[in-house]
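Rest of the complex left out; these chains stay put.
Naming follows writing order (A, B, C and D), and every chain is counted from residue 1.
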Amino acid sequence: MTITYSQDVAEVKFMGFGKLLFKWRGSVYKLFWRELLTWLGIYYSIAMVNKMALCKYPSLRGVFEDFCVEVNEFSNYVPLSFILGFFVSVVIGRWWNQYMNIPWPDRNMLFISLYLRHHVTDKDSDGSCRKKECQKCKKAVSYRRKLVRWLNLAAILTFRDVGKVLIDNSTHLLKLKTRFPTIEHVYSAGFMTESERETYDSIETTQLKYWIPFTWYINTLNRARKEGLISSDITLDRLVNEMQGYRGNLGMLQSYDWICIPLVYTQVVCVAVYGYFVLALFGRQKMLGTEDCSPLNTTRVSDSDEHFYGILPIYTLLEFFFYMGWMKVAEQLINPFGMDDEDYEVNMIIDRNLEVSFLAVDTLHNVSPTDSDDEDIW
Amino acid sequence: MTITYSQDVAEVKFMGFGKLLFKWRGSVYKLFWRELLTWLGIYYSIAMVNKMALCKYPSLRGVFEDFCVEVNEFSNYVPLSFILGFFVSVVIGRWWNQYMNIPWPDRNMLFISLYLRHHVTDKDSDGSCRKKECQKCKKAVSYRRKLVRWLNLAAILTFRDVGKVLIDNSTHLLKLKTRFPTIEHVYSAGFMTESERETYDSIETTQLKYWIPFTWYINTLNRARKEGLISSDITLDRLVNEMQGYRGNLGMLQSYDWICIPLVYTQVVCVAVYGYFVLALFGRQKMLGTEDCSPLNTTRVSDSDEHFYGILPIYTLLEFFFYMGWMKVAEQLINPFGMDDEDYEVNMIIDRNLEVSFLAVDTLHNVSPTDSDDEDIW
Amino acid sequence: MTITYSQDVAEVKFMGFGKLLFKWRGSVYKLFWRELLTWLGIYYSIAMVNKMALCKYPSLRGVFEDFCVEVNEFSNYVPLSFILGFFVSVVIGRWWNQYMNIPWPDRNMLFISLYLRHHVTDKDSDGSCRKKECQKCKKAVSYRRKLVRWLNLAAILTFRDVGKVLIDNSTHLLKLKTRFPTIEHVYSAGFMTESERETYDSIETTQLKYWIPFTWYINTLNRARKEGLISSDITLDRLVNEMQGYRGNLGMLQSYDWICIPLVYTQVVCVAVYGYFVLALFGRQKMLGTEDCSPLNTTRVSDSDEHFYGILPIYTLLEFFFYMGWMKVAEQLINPFGMDDEDYEVNMIIDRNLEVSFLAVDTLHNVSPTDSDDEDIW
Amino acid sequence: MTITYSQDVAEVKFMGFGKLLFKWRGSVYKLFWRELLTWLGIYYSIAMVNKMALCKYPSLRGVFEDFCVEVNEFSNYVPLSFILGFFVSVVIGRWWNQYMNIPWPDRNMLFISLYLRHHVTDKDSDGSCRKKECQKCKKAVSYRRKLVRWLNLAAILTFRDVGKVLIDNSTHLLKLKTRFPTIEHVYSAGFMTESERETYDSIETTQLKYWIPFTWYINTLNRARKEGLISSDITLDRLVNEMQGYRGNLGMLQSYDWICIPLVYTQVVCVAVYGYFVLALFGRQKMLGTEDCSPLNTTRVSDSDEHFYGILPIYTLLEFFFYMGWMKVAEQLINPFGMDDEDYEVNMIIDRNLEVSFLAVDTLHNVSPTDSDDEDIW
């Protein structure tokens, strides 16, 4: 689920961003506490081994401590923040573009509601048909409902493709969350009729089939045009063009799913960050001084380190928070159709679109508030 | 309120930006003086404790000063400026895009004024109806007024959504500032008629309802088209399409409100900056030398620090100004529909749009300056 | 005036950019010589005081020199180049976008010239009316001239708003430069007729009124359509739509004037840069050694500094050039409608647009080169 | 082939990006193992020579070690990460834009299917022709098939141009992979008819000819319009306009192929990275101490380096991974129509487009699921 906190930061207050630190859902703590615990575990194990075992083998210890000192210098050579900055920029750009391509039926549904109707030519009427049980009106209703249903259907088919691995390989828990593991579920949820499903299944191709409802869409528009429910080529063209925009969004979502950020880039970032902290396991070890063992080595970092370093590597923890947190931003956003706290709430979007689009083309079709004398108001 | 200072920097002068430093409203001082005072308070408390209490417990002091020296090194490890640079870029991008999506009725009102009118076919006329009390003209006026009112209504409904927490939870002061805490207020301010409000309330859905006036909009357009007040499908299509652009802006504002910058990113930035200054409370402490206590520790940063460090941590203050100020830029812009000095003046926008749109479709409809002989001029 | 130098760098030559260094107009030298002289003046004053007065008060000198050493370390803590890089990126983006929104009448004038004319239906003609003193032709000419005049008028009204403070508060010199200090001047320069000015003034509103000529514009289009000078709704719609694009540009210019870069951001950058050089006044002082006074302090930066430091702080000057120059880029571009060397030449643009638009709709209307046999050529 | 891994990172898990490190196809390891092995080989050769040969010539060794120490300092002077960050940003931008310009026939095929058909005017029909063996229907089918075939043909001609060097100079292996080495192959694969090929070959020009099928396209549209298979100028205009969008994409692909990132930029990046590692061959050599030879030089980096440095230059390897990997990102993406693991699967795209476009205009033309009572469902 998306974490919305914009109201919490509506005003700059004392420690304005501070209160955001105490959120758990979608927080950085939730995302990396496992890595942190693991890292601390290994760090203290090494420290223990160093203190317990190595004191007895001075020469081995010398080698170990030399190694630690050496790798500690590494941190000055890898500009982690630079590559993270550029990488996260790319990821955030893609993340927002994917949101921009989530298909909303709002444009289509308003155009459909206006253009696809029984066009009464009677001069006296106010533009709507007054007859009860008018066959044309009923047909128009049926067409309108079909069209918006197909829009929603195509969106669902796309979301299934974009999240298709979840459907096949994932655990029971995820399966519950995903509403449409098979095309069967789409059918039984009422997004397809029996005959549509047959038609859909009868097309054998190895390609993605999410665009098939749009062929029905245009055929239906053609019928409506021929039957006079769409009054001119101009309005027909608008209806098709808007549908094409909707279809284009679906195609873009497929593209973002297919063309990831190049694997090499992700790997380089990942190796840099993980490698940095693996080396930090050694480089930030406390160099044991004379109090514990005999003096083996004169290259101790500084006297003051004796006191705190071994107990809690305090600024390595802050580095961990900083760099690992930054990378987790990328990790969370790289596929926004997953199950992360920040991922788009696809189910909510599907429900919203379905409800709103049927409201617009059916319930609210031709409903206007009764006229009143506006002059009173303004 | 927006702080407009572009005229102050119209020309590059001696110390051109300098004069901007003496503004208070919307300034960086106003934004962070609380944090600064707090930080200084704690800093001097720690210094006091160090000087008063710890001198008596040399071993404890050793531990304390070691800790201070250690954390001071941290500042070289966290590239604050890097993450702030990238983060603020994202925030400023979103801030400007939100401005770009503020709906202005200008395009719509001009198209409505031109296309929705009594189209006189009389050859002799100059395009406007000369009859007094013409029924068609009156109807056209009524429709035009309705349409622009609904445009404004939809904008208000959206602004209420975008700022909805303010309406429910906030203090009395804010309530006064927000003009439309409930839908009742929208009605009594004259943006809705009685029957519209009933229709609006009768639609029961958990989804946002800001798009509902647009269904009335298209139904009214349909009536006008059937009654001949809109002369062709081309002009009808233009009117709907422009309305869709307006509606799209409203939808984008809702999206920006719903999909924030990922919480993780904000948290990482926030922890980095706050963490930096929490550590600086210790790391920038004056190491007490021999004059006060007995010499405990030889790792004092440098002799010169004795003189100023303890009195005023001068460059830490500048860092505070710099980093905290940069973060406050983000904090102020992250929700531009709040109550900050820099936030968009929604009330002013609502008033302007209302006034201008009624002027255009009503008062100025068909008003042209009388013809004169242009040839004289050019 | 804009500094155009693209021809000077058309080719990469030896020291290609080098020759740009010898330009004065619009140059970095012109922009900051006052700051530079001021800084040097203060710097040498402090050096003098240090050498003259402080030698006599060793303890005071100790404090002074400690302070200098300390602040010198500050320069490693403030990443000026980083914040300047990001800030200048934002400023340059806005600067170019403002240029992109400068309204050019070219699209409009060509459409007007083609679509708003006496449409002769005579089969034999070549598309233009052959009658002398044709009333319809004269009316079309009058309309075309009005429309482009209003386009120019709206642009001037906008430019006056964008530069409005100049008109009221500024010195005599600037007033001369600005051509239209009052609406009276716009009228007497012939951009408005008497009746237009009356109509314009009669509309009382606190809002900007630059959009009012566009209401006349559409009313005139309506008349032309009804009189058959515009042949169809398609061409009418094109004319309105192009006008809307033009109007949209004007609106964007108003927006850029109203919504500045947040004051906080500008202040933070400004404090960082100015603060840096204020501290550099002390931090880059020559530490006086034993030859002048008695040795007070052993923390002198290095022996070699004795020789040059006090005479000319050579690399501080280069830093000054670099950072101050970079900030001046921002200062110059932040309001491109001011009076800087690089600011857009609004007067030139107004003149160009006026001349070109009347040429297109009047002089060159229906002027084609006589037919010749193209076959000869190709 | 494109490496799709978005499903692997759908959720932030423990070591979420970690599992991506174990992929081989498209991985950073696969891309640079040759460089790595070569570098290590040379590094150890130099180390060997140093140890074996130079010990005998102390003066020569002194020169050698001085050189090593000197070049080691170089690494602090070249900000590799900075230029790589900016360069990779440009490359990734171009890479994605090229993907965005890959032509998909989806928009065109749906418009063709809807607009280019036998428009039955019979009132009773449902919009489709019921006659068997209707001549008009057959002609429409033939036209539709031609049009989409030409769309695919133009795409293939473009892909051949974009990858034209591959066709002529490359090894046998690549030739197999590329399906259309000559125009003959395009013909025999059925994308051109005999007469089309003759027409195509008969146009003699040194310019690219990929746009020629579009001249046939518009001529065919003209015929269809005259024969009544396209019902109005509005729909005709839509068909041409969509084709123009498709053609524009092809033109952009040609542009990206023609206008590379300036060679200078690529060279500077390349010299910086390669130069860095060539110097690292010397700079990261172990300075041999007293145990092997007699002490020649006192400027050894640090005592601890003796132990590990000569055996494995551990952090130089990590630098190698980091910088070389980052540059490989650029190298892989700079021409996305090559044969890299990440390059776009042109063959797959061609096949998909061919299959889908014929499905849409032929098989699925006028196929609608039979009507059912939608009311049951919702």
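The working rule: a residue touches a chain if its C-beta (ideal position, glycine included) is under 8 Å from a C-beta of that chain, and two chains touch if they have at least 3 such contacts.
Fair warning: this is a prediction, and the values are worked out from it, not measured in the lab.
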Oligomeric state of the whole complex, in copies, if 4 are shown = 5
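Keep in mind that, in the parts below, only the chains that are shown with their structure count from here on.
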Could you tell me which chains are in contact with chain C and with chain D alike?
-> none
Among the remaining chains, which ones contact both chain B and chain C?
-> none
Copies chain A, chain D: same or different interface, half of numbers shared as the threshold?
-> different
Copy-to-copy rotation (chain A on chain C, CA atoms, range 0 to 180, rounded to a multiple of 5 degrees) logged as 145
Chain centre separation in whole Å, for chain B relative to chain A (CA means) = 25
Multi-chain contact sites of chain D, meaning residues that touch two or more partners = none
Chains that touch, pairwise = A-B, A-D, B-C
How about chain B: which of its residues touch chain C in the complex?
-> 2-7, 9-12, 14-18, 20-21, 23, 26-28, 31, 75, 81-82, 85, 88-89, 92, 95, 99, 104, 106-107, 110-111, 113-114, 117, 119-120, 125-128, 231-232, 234-235, 238, 302-309, 314-315, 318-319, 321-322, 325-326, 328-329, 332-333, 341-342, 344, 352, 355-356, 359-360, 363-372, 374, 377-378
If you look only at chain A, which of its residues touch chain D in the complex?
-> 31, 34-35, 38, 62-63, 65-67, 69-71, 73-74, 77-79, 82-83, 85-86, 89-90, 142, 145-146, 149, 163-166, 190, 193-196, 198-199, 203, 205, 207, 211-212, 214-216, 218-227, 233-234, 236-237, 240-241, 244, 247-248, 251, 255-260, 262-272, 274-275, 279, 297-299, 327-328, 331-332, 334-335, 337-340, 358
